[in-house]
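Here the complex is missing one protein chain, while the rest keep their positions.
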Amino acid sequence: MLFQIETVTNSGVQWAWLAPTLSASAFCAIVVLGRFLPKQGAFLSLLAIMAGFGVFWYVLSEFLSSGGGIFSVDWFTVGESTFSWGIIVDELSVVMLGLVTFVALMVQMYSLGYMKNQEGSFGWYFAVHSLFAAAMLTLVLADNFLLMYIAWELVGACSYLLIGFWYHRRSAAEAAKKAFITTRIGDVGLLIGILLLFNETGTFDITTIFHIAEQGGIGSGTLTAAVLLIFLGAMGKSAQFPLHVWLPDAMEGPTPVSALIHAATMVVAGVFLVARVFPLFVMSDTAMLVVALIGLITALITAAMALVMTDLKRVLAYSTISHLGFMMLALGSFGFTAAIFHLVAHAFAKALLFLGAGSIAHGTGDKRDIREMGGLWKRMPVTSITFGIGLLALGGIPPLSGFFSKDEILVAVLDGRGPLFFVLTLVAALMSALYMARLLFLVVLGNLKTENEHAHESPWVMTVPLIALAVLALGAGLLAPGLIPGYDGFGNWLFFEEPEAYHINFLVMVISVVLSIGGFAIGWALYSRKLLSADRIRERFSGLHRVLVNKYYLDDLYQWVINRVVLAFARFMALFDRIVVNDVGVNGTGRSVFLSAWRLRYLETGKVYNYALVMVVGVVAVALIWWLALPYA
Amino acid sequence: MSLIHFQVLSAALFSIGVYGVLARRSAVMVLLALELMLNAVNVNLIAFAAYGEQVQATGQVIAIFVITVAAAEVGLAMAIILRLFRDRASVDVDEVDLMKW
Partner (left out) sequence: MNYLLFAPEFTLTAVAFAVLGVDLFLPRDKKGYLPALSVVGLIGVFVLSLRYLWGRDTDLYDGLFLIDNFSLFFKAFFLVLGVMVVLSSVDYVKKHLSRPGEYYGILIFSILAMMLMAASGELLTAYISLELLSFSLYVLVSYGRHGLKPSEAGVKYILLGAFASALLLYGISQVYGMLGTTRFDEIHAALLLEGTPLNPAVLVGLVLIIAGLGFKVAVVPFHMWAPDVYEGAPTPVTAYLAVGSKAAAFALILRLFSQAFMPAFDDWQIILVILAALTMTVGNLVAMAQQNIKRMLAYSSIGQVGYLLMGVAALSPLASNGVILHLVGYGGTNLLAFMCVIVFYNATNKEEIADFAGLADRSPFVAMAMSAALLSLAGLPFFAGFTTKFYLFTAAADGGLLWLVGLAITNSLISLYYYMMVMKQMYMVPADDNTPLNVSMFSCGVLGMLLAGVIIIGVYPGPLVNAIQAATKAILP
């Protein structure tokens, strides 16, 4: 029988499956009926995602009252293993459910305004958005690796379609191809890892595999290999070094796409994957170390690159990769809660920033270079304020959400990996504050350039999502410690093995506050001298400010040092990234496969006797190998 | 006259046939070589039938079938080669390489 539903608990939580299904139906409906509907059916997509968001609230309330569970339905049977469609509803998937539906809703609403005058099919854009939402929701809810892998692939395909949405532009088509191929490399690793686990345990069901592993049913070598291969898949999707080359280029797609897919949802699929498979990861020390190392390396080098980029979206892209590195680093340091919290906080703030960038482009006539911006707060107040909030949040300024999440990560790294990692993480944190500050001073604040006199604020469909996300970026941090009675803090709700109350390590907190603010101050000193709001900052941090003012007198020397050391390093990294990793590693492999294919084809000469000769040679070779190898078989 | 002689004869004929298929330019000669190969197989079969562990008719029966199939094959092959000749005015196998790579 095809449908045999097994429920673990009878909670209403099982309706979570509606969320992806609604979006999937919207996709089909738009594709088939789109041309008959007004606005090519875009509103269907919005309806579906709104309904999905509603489902999230329902599921959340049910979850808090009666708990979660695993629900599945059979698909087909191979040997003794049965494959099923099923969902897991636990804290992690509920959080992701809310995150994905909310951000997708915001982005789709925003797109109504942004995509109105752009080239390309309006209906198809929203159709792929729906498909993406469906796939991403399936991914976070899936209870078995097979379903997760299918959703994983589908998410990648949607990303390809959306990056290359303006496919007539060569750069967009190239970027889409690059994204797809790079992530595909990771996907191979993921698939092999999944198959390895299947080989050892005979099932794809995630919770069953955890049980078997806990009882020692998987050899440690195989476990490490499988987990590392799964991490390879995560590296591809979450743009970790060296598979990060696709994300900056992915900015060729429409900005709402960058906001949704390349900031808040798809790229966190890798982090989510590691989190979901965390029980297996913690069983392998090697794997945890690799995850932490790659996260750290990624965070450092991409933060450095963000400092030299002049295209607004590219800076945000490198910043995204850097923050994904932070999340992986946190996971690799056993900071499960910290990583997920940062995932959520970063998603809100980064989506906000990208949508803000889109709003800026919309208002200034498609400007992307930050050197051409400045003083936009005069003409685009809502955008500027929300954008500024996003920058401050990710720079780690308290009491915004980014401060809380970054603080938790620092504590986790210190406890889990020790002082060396901690110091390097601090360096990365400082750089992140620095580039955020750079954006703040160059784009939002400062003097209005004459060519930007006609800049105008964006329509309400675009600014309302900005405001909503900004509120979250502001307030989400308050979810971390338990300030409401009956709620003990995020760490007591979503945790791995033991509940973690919000950690207050005063030393770390002080250091991180100093770094964030210091970063912004350095930014101010570097990028703006006539800062009107400097009065405000001066009042609040007078002592620190006096120190910096002294340094300000040595401005040129300071600038020279930074130029020589930090920026030179960043430029070198960009070059290395382009030539070694991109051209040789990624492109090179592809080209060599293609060249070998091109040469091989000439074996087929067209002459019958050649074909017959190859056959004879084949027979003789097989016979010889067999005869000689037989005794040793 | 024992089994091994016939096996060697069969192998030799077969190899000559293979050489013919590989080295001949005219399609008709290739066909001839193919016939040689099939007849080599016949020799093998009949020898096994006669000198095998038990004398049995299976080999000879198979040989008769092979002769029949070979004849049919030749007829069909000649028809196709004739078609080739009509199209190109030659049966040179070397020239038949329009489709390659």
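Here the chain labels run A and B in written order, and each chain numbers its own residues starting at 1.
We adopt the following convention: a contact is a pair of C-beta atoms (placed from the backbone, for glycine too) under 8 Å apart; a residue touches a chain by one contact, two chains touch by 3 or more.
What you see is a predicted model; the values in this text were computed from it and never measured.
S.K.: In the whole complex, not just what's shown, which of A:Ile504, A:Val565, A:Ile579 or A:Val593 touches the removed chain?
M.R.: Considering the complete complex, A:Val593 is the one touching the chain left out.
S.K.: Can you name the residues of chain B that touch the chain not displayed here?
M.R.: Residues in contact with the chain left out: 7, 10, 14, 17, 21, 27, 30-31, 34, 37-38, 40-41, 44-45, 47-48, 52-54, 56, 58-59, 61-62, 65-66, 69, 72-73, 76-77, 80-81, 83-84, 86-88, 93, 96, 98-101.
S.K.: In terms of residues, what is the contact footprint of the unshown chain on chain A?
M.R.: 2, 76-79, 81, 146, 150, 153-154, 157, 167, 173, 184, 188, 191-192, 195, 198-199, 593-594, 596-598, 600-601, 603-604, 606, 608, 610-612, 614-615, 617-619, 621-623, 625-627, 629-631, 633
As a working rule, only the chains that are shown with their structure count from here on.
S.K.: Quick check: how many Å separate the C-alpha centres of chain A and chain B?
M.R.: It comes to 66 Å between the two C-alpha centres.
S.K.: Under the definition above, what is the set of chain A residues touching chain B in their complex?
M.R.: That would be residues 601-602, 604-609, 612-613, 616 of chain A.
S.K.: Taking the touch rule as given, give the residues of chain B at its contact with chain A in the complex, in rising order.
M.R.: 18, 21-24, 30, 93-94, 96-101
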